[in-house]
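This report refers to the structure that appears directly beneath it.
One protein chain is absent from this view; the other protein chains keep their places.
For chain A:
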Amino acid sequence: MSRGYFKEFGGRFVPETLMPALDELEEVYLEMKDDPDFVNELKSLLADYSGRPTSLYYAEQLTSYYGGAKIYLKREDLNHTGAHKINNTLGQILLARKMGKKRIIAETGAGQHGVATATVAARFNLECEIYMGAEDIERQALNVYKMEMLGAEVIPVTSGTQTLKDATNEAIRDWVTNVEDTHYIIGSVVGPHPYPEMVRDFQRIIGDECREQIKEKEGRLPDYILACVGGGSNAMGIFYPFVDDQEVNLIGIEASGKGIDSGQHAATLSAGRVGVLHGSKSYLLQDDDGQVIPAYSISAGLDYPGVGPEHSYLKSINRVDYQAATDMEAVAAFKLLSEKEGIIPALESSHALSYLEKLAPELAEDQIIVVNLSGRGDKDINNFKKIREAENNE
């Protein structure tokens, strides 16, 4: 495949101003990824600062509830800051330091990536500004306080739909203006090359660990791996080390919000067409004129009209099966895991969990499913009111 592309997907569709910065980032990344000092420093931060390896937990109660395949949860919710996002921000902050950048910017939707970025910026003493849609700031007040507590400045974005898509536009505009001293920490496997590849590499530790852990526990690879897909970083992270193992079925679950037919959803791969947004060519929710359609999901972390280009590629070669779960299905899974296992999952991860209902009972008891539990649900407690309302409307 040509540089920066996953077959026809990917590329660098950005203003010329950013090209030197992307070249520099690519060069530094390629140099560092195999550098023993860099590898060791990242490894020790992931271990001692974030608490890796995260466990692979056999969900016995959930397994017996569905009465089919054995269900394991990859506990990314146990990471420092409560989600897989820190795997990437730790990697990128080390690169920013190496490049001598003084300032970090990031976009955030639900605030998880913003918190993970503000956290590492605090740890490495770099100036940090986080772009967040004005609407999301209101919806995710807790994470805004956290970012401010960590010393970051949260900049409200009032353009467009005032959500993640527009926060990303604004972060790119900032980067275009301040490219010489600023590094942009993109939070998912999206954006111009080298981001999709680099963020995937920082997240693949999820899948690498999972592979060792399941072999140790079961002596073999799983039959299925489930992960939710917004931009797609937790899914790429757990899928990637298994892509060549054809016997492992990979299923990505997008958010179909109020249902794909309602038009209010974020199921980019299921209902989108190929387009260009935020610097790469991939599936995109767009209208007949090529205008980007705002996404919708109860989960702010999946509320994104684009998707990482490597997911588009994996879809095109039929290596990953992309399905979708509605708000209601995710909420039911959210409650079920809390009640059965005493684990409150993020609403994002709940989309992946909800697919168990369709899959687990159909499988034999000796089959194995791993679900990537990408984050914990504390942040979603604010959504509880919304969830109750949704139930009352049933």
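The criterion applied here is as follows: contacts are C-beta pairs under 8 Å (C-beta built on N, C-alpha and C of every residue); 3 or more make two chains touch, one makes a residue touch a chain; residues count from 1.
Throughout what follows, contacts and distances are computed from a predicted model.
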{"item": "Name per UniProt, for the chain absent here [options: \"ABC transporter ATP-binding protein\", \"Aspartyl/glutamyl-tRNA(Asn/Gln) amidotransferase subunit C\", \"Tryptophan synthase alpha chain\" or \"Ribose transport system permease protein\"]", "value": "\"Tryptophan synthase alpha chain\""}
{"item": "Touching residue (missing chain; options A:Q246, A:Q291 or A:N393)", "value": "A:Q291"}
{"item": "Which residue of A:V179, A:M236 or A:L314 touches the chain not shown here", "value": "A:V179"}
{"item": "Sole residue of A:P20, A:G263 or A:P361 that reaches the chain not shown, by the stated touch rule", "value": "A:P20"}
{"item": "Contact partner of the left-out chain, one of A:G133, A:G279, A:G308 or A:G375", "value": "A:G279"}
{"item": "Missing-partner contacts on chain A, residue numbers", "value": "2, 11-17, 19-20, 159-160, 165-166, 169, 172-173, 176-180, 273-279, 281, 284, 286, 288-292"}
